[in-house]
Each structure stands twice: as structure tokens, then as C-alpha cells.
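Have a look at this one.
Right, chain A next:
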Amino acid sequence: MIDSGSVKQMAGHPFDRRDFLKVLGWSGAAVALSGCGNTSVEDGRETVVSYVEANDYMVPGVGVYFNSTCAQCDAGCSINGRVREGRVLKLEGNPDSAINKGRLCGLGQAGVQHHYNPDRVREPLLRNGNKGEAISWEKAYALIAEKLAGVSGEEIAFLSGGVSGHLKVLLGNYLDSLGTKNHFVYEAIAPSVVRAANLKAFGVEMPRYRFDKAQVVLSFGADFLGSWVSPVHFSQQYAQFRKGVNGQRGVLIQVESKMTLTGANADRWLAVKPGTEGVLALGIINALGMATGEVAELVKGYDKARVSRETGVSTGQIDKIAALLKLRSPSLVLAGNAAEGYAHGSQNAAAINLLNQVLGNVGKTIEAPVSVPFPQMVPSKGNTVALKNMNDGLAAGKYKVVFNFAANPVFTAPGAFKFKDNFAKAGFKVAFAHYLDETALQADLVLPLDSALEDWGTQVPEYMTEGAQINIQQPLMERLHANTRGMGDILLGLIKQKKADEYKGFEDYYAYLRGAVLQNKGALGGGGVEDDTFWNDTLTQGIVKLAGTTTSLAAHASAAGLVLPAAAEADEHFPLHLIPGVTASLRDGRHTNQPWLQESPDPLTTIVWDSWVEIHPKKAAELGIVEGDIVQVTSKTGSVKAQVYLFPGIHPEAISIPVGRGHDAMGRYAKGYGVNPFQIMDAVFEAATGELAMHETRVKISKTGQRVLVVKDEGSAGALQMGRKIAGRVSTDQVDLSKEV
Partner candidate 1 sequence: MSVSNLLENWAQVRHEHPNNDKPHDPYKWAMAIDLDACTGCNACSIACYAENNIPVVGKERFQHGQQMHWMRVERYWDEDGREFPDQGFQFLPMMCQQCEAAPCETVCPVAATNHTADGLNSQIYNRCIGSRYCSANCPFKVRYFNWYDYPTDEMVWPAEMQQQMNPDVSVRSKGVMEKCTFCVQRLSAAKVKAKGEGRIVAEGEVQTACQQACPTSAISFGNLVNPDSRVHKQWAAQQVELDKDKQAKNEEEEASELRGYRILEELRAYPSVMYLERVRESAV
Partner candidate 2 sequence: MSKRHLLALYGNFEEAEAVVQELRNATIKGFDVNDDMIVKSPIEHPEVERFLGDKPVYVQWFTLVGALLGGILGFSLISGAQANFYMQLKGGKPIVPFPPNFVLTYEMFILGGVFITILGFLICAGLPAKRSPLYSTKVSVDNIAILVEADESAISELKAIFTKHKALEIQEEAGK
């Protein structure tokens, strides 16, 4: 640990701690903003702000660390916030967490910029024409009560992102009290199809993957190092996988049409024709020759020649992969976004799971997951079916009152949904928001939320590792803006409108949370411990570790019903596949207004602050396009204009535009930067699950004649080292890894 002497975990009573969290000694720019101002000693100019009351661990100039949970994505990494003089300065990983073990990705670290963002909503806002008018909380609550009066449960819809823990419980209770079942849990980017396929093949939605045990990882478009499921955890396992055992370094093969961060780290990156991942999986099963029975029967047709023709992967390469998979065991085969994003995504995923089973990986590198023994706290997994259903309801004008929390559907819904127009049809729209994002701007009432670093909460990660855990989220400093509220507090306030008696014991969400945790003290491993002690320990650790319940794992992937369509014919009018790129730092765009993330170059293209259209140089040459050309990308649904970046890591038949940018709201750091590919996304659905098939949009591109300088970190030499040894590389037959420490 850094600074271990000054790392003092919170020890006192939580109410003391709230005192401590008061901002102290920060007077404008005076403390930090020094640098190079006055150059001589001054007397009596500045005021030194001191404590009124102080605890033992409250020492000015000494950083104190508090544990909490990262809320930037759903992976559930535990964080360790450095607090000084009442200000949270930096987020670091909590070493005690089995998920991130003291590490934290860039997205997670930018959490402080979510908290300190200058564009946060600070007051409850009520629509008045085109403007938001600041109102009091009492008025806001009253207004909601008024609007809900006499509205039946059927006419209420609550759209939210994935929620878990006590907030999920409370939200459920609130919706029950309203008598509605219309809770739409929506995540724009979620492995929903893979979950369904896994459930079919293994009996669980998300098994535990053991990269560290695998000798070969064959990933069909799963960007597990960048944005897939639990990247920080997977990255750590990846490091072990690369180190291997006895110098036998793990081999990563990535199959996808557009290179992801994981693909960029692969030993072999295979650019397949979009949508043919499943075909390749079957082809490999065929080449392995290990399958029997109906599987063998199924793959018989997938001989190398055909597979090579359909996928564009050479037969030699298929042989090599098959040989490697045979030689090095266990291996791990993954299906990710690229495989599931088609109308036949389930089939792709099933074929890939079949390969896993043929290789005998189930039980070795694919293990049974654990979960918390509180099913009501298990995360509700968001998907796009929910959005579709809600959109249908909105279009039909079914809803009188609509709530929106932790989702930005106006921004992330495919253009073909015309969600914005449909949303307008709802009677009264309430948005719980940190910023005035696109959806909040459409709402009639915006309720400002506390940032994740100000709020209380519990969070249960979907993807658990060793044992189960419940993560505690707690304030790292006092409210930055006096009039924001925690989501839990708001829900409690709302639920009290309905069930005042039941909840009158809970003064606030904190009390509710404390009560709920202490109620289950025994199950949480605190049997026989004093309430206060247990609670304080829990807060100190920031994690409640549990044995958890293990779901058993099956291996019944079967060939039954597995039909893979032939590679899609090129559409004459829209010849190119549009692949929405998901980047590690921007994800679905909810954090685009964090300047560190905007300025952190995209790892592959090194572009900052803008969107781009990735085109293979060959294709670009064909179309007469060079880097920086502004092109118009047109689909059946719509069109956007963006700069071109020539990128060899993409299939020539596809182009890619990253998602996350292109906001026309959300404050100074997000608004007006880049374009939003969701806008031109067609409404094509996955056949088996009804999920939105994100990769199925076909587009054409045309030059606009404009050209810009692409804003990127890469210099004029591009990705070349000009013969100088800058980034060294060596192939495995020339290196002896066993000599390393």
C-alpha cells in the first residue's frame, strides 16, 4: 500500500465520520492551486481553516482511505478513496476485493470526475416550457404524488439500468406499492444473448471463467480486457494466463470483424466476415475431429474449405488453431459481443459453447459461479428487450407516468425505435439524474441524485470470483451540492407516500441500509458480534464476503437446433456492416462527460474527443478515402457524418463507429463531441431472444468532400517504429520465459 502509515481506515462511529467528511480547509484555489504564484513568504494573507472538533485520525495534510464500491460500471470493483481535508482526491482499488484486488481501470478512476463534474444537476427541476425551473424537494414529492394519484399500475412505467442490492429491493417494493409490474431494466450493451445461450448450455447465465487456468483462450469477439463483464478481474487473470506455468505462456486467439482491445493483444487476430463466428467454431470442431455423435454429424458439413470460404479464414490457420487446441489443454472459448450481435446470435453462441464442450473445458476453465444467498439482491440484468417492450408501450401511449433511472434511452435507443418521439407521448416523465442528459432533458421533472461518492448503497456484482460478496457503497465526502439526494433516500421518500407506516422507522436510506444489514447479520458472517461493531467493520472493509451459494454447472450444449445461416449476402444499397465499437472507457456513453475519459486516447486508434469511422485501408483505397475525410454513413434508419480513420484491424466489409460520443446534452465535456451511431441503428432483433442485434445494421458511405485533421495521440509516423527498437517484440521460440522472475 502506498503511504501505508497514513492509511487509516475509518474507525469511529459513522456519525463522527460524517463530521469528518466535511470539506475542510479548501478555500477556492488556495490550497492546491499554487504552482507558481507567489514566490516569497507571505504573512497573514490566507486563512487557515481548522476543525471545530476533531477525531484522532483527522490530521490535516494526512490522507485517509475509505473503502467503497465503484459505480462506473456493473463489474463491482471495490475502491479505496483517498480523502484529505474532507475532499476525495483519488480512487484506488481495494486490495481486499477478490474482483479487482487493488487494481482499478481508467473508467473507475474517473469516478471522481463524475462526482466533481461541474455540470451536475443541483436542484430538482420542473419543466417550464423549454426550461427547467428549480423547485423544492417537498414540491417535487408532492408533484409526483399528485401525478400518481388515480393512475393505475398499468399506466406507470419505470425504466432503469441494472440495479442490485438493497436499492433493488427498495425499488421493487416501491413498484409493488404502486401496483405496477412495468419495470423495464435496460442496458444498451449487455451480454444478454450469451447469457441465454449459456443458460441453455451450462445451466447458468454467466459461469466463472478461469483464464488463469487456460492454456489457450479462443475468444469470439469477447472484449474481456476492455469492456466485457468484469474487465479488471479478467485483466488480472489474463496476466497470470500470459505468465503461464513453467514458462508455458498462454495463447490468445481472437476472432472478430473489428479489432477490440482484446484483439489487439491476441497472438492471432482473425478477421472473419461479419456474422460467421459460429461457422468458424463449427469448422474448428470439425478440424479437431474430437466430436462424436450428433455433434460430429452436425459439423460434418463444415469442412475446412467451406468454412474458409464463408469466414475468410485460411484453411491453414484453421488447422493450426485446431492443432494448438488439441495440444494445449485446458483451453477456454468465449462468445462475446461480436458473436451475439446478429440475428442468429444465439446460434453463434451455441456453436461456440459447443466447441467448449467438445474441448472438455466445462468444469476446468468454465466453473460454476457463486451467488449471494439473497436472491432479492441479485442484480437485475438489463437487456434491450426491455427497451423494446417499453418503447412499444410508449408508442401506444399506454403510460401516464414514466420514471427513468440510470439509463439514457433517448441517447442509446436505436434510431429506428424513434424513442424520443415515443417518450414524449408519456404523460408525466420523471428522471432521476446526475446530469441533464438527453433523457433528463425530455423529462418533466428531474430529480438530482447524489454522486456515487456521496451516496449510501449496497451492490452485488453479477460476476463473482472467489466466493460471493456484497459491496458497500458509502460516502467519501459530504454532499458537494446541498440539494442533491441519494436514490435510496428518494425512493424511501416516495415509498413513504404509499406505505408511511411500514417505513416510518427509517429516517433515511442510511438507516434503512443499516437496519437491513444488521437484520441479516448472522447470514453475513457477523453472528454474535455487536451491532455497532459489525456495522463499523462492514463499512471499514467496504465488502461483505460470503461463502455464497454455488449453482451447479451442466454441460449439455447440444447440436440440436443449431443451424447457422450462410454468410449474409452483400446488400446492394448498403454494402457495409456497421459495427458499433464499444470502448473500455466510454461504454454506452453514460460517462462521456468525464474529461479524463474524453482525453484518454482510444487505445487502438489513439483518437480523443471525437468519433471516427474505422475503415480498412484497402476498402478506403477502393473508395478513394483518406484519413480525416468526413464521410456520410447512411443506413436505412438515418445517417451521420464523421471523420475517417484508416485502421487495419477491421474486416474490409465492415466499418465501425464507436458508441458513447455524440451527445447533444450532458454538459460541457460531452456535448457536441462526435456522433452517436445508435441514431442510425436499424431495429433488427436476435431471433431466439428478441434482443436487439447490434451488428446487423447495414450502411453505405459517401464522401462529403470535407477533410479535417484527426485529433489523435499518434504522430505522423503512425504506428510505425521506423526501424528503431521502441516497442520490442519476440516470438515464443526465441525467448526463454522460464528464466524470468
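We adopt the following convention: contacts are C-beta pairs under 8 Å (C-beta built on N, C-alpha and C of every residue); 3 or more make two chains touch, one makes a residue touch a chain; residues count from 1.
On how the list was made: all candidates are chains of the complex that A comes from, given by their letters.
The structure presented is a predicted model; accordingly, all values stated were derived computationally and were not measured.
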*Touching candidate - 1 or 2 - for chain A as found in this complex*: 1
*Sort out for me which residues of chain A touch candidate 1 in the complex.*
1-6, 23, 26, 28-29, 31-37, 39, 61, 84-85, 87-93, 100, 102-106, 109-110, 112-113, 116-118, 120, 225-226, 231-232, 235-236, 238-239, 242-243, 249, 251, 253-254, 259, 261-271, 317, 320-321, 323-324, 327, 480, 584-585, 595-601, 603-604, 606, 608-610, 618, 648-649, 668, 673, 709, 711, 713-714, 719-721, 723-737, 739-741
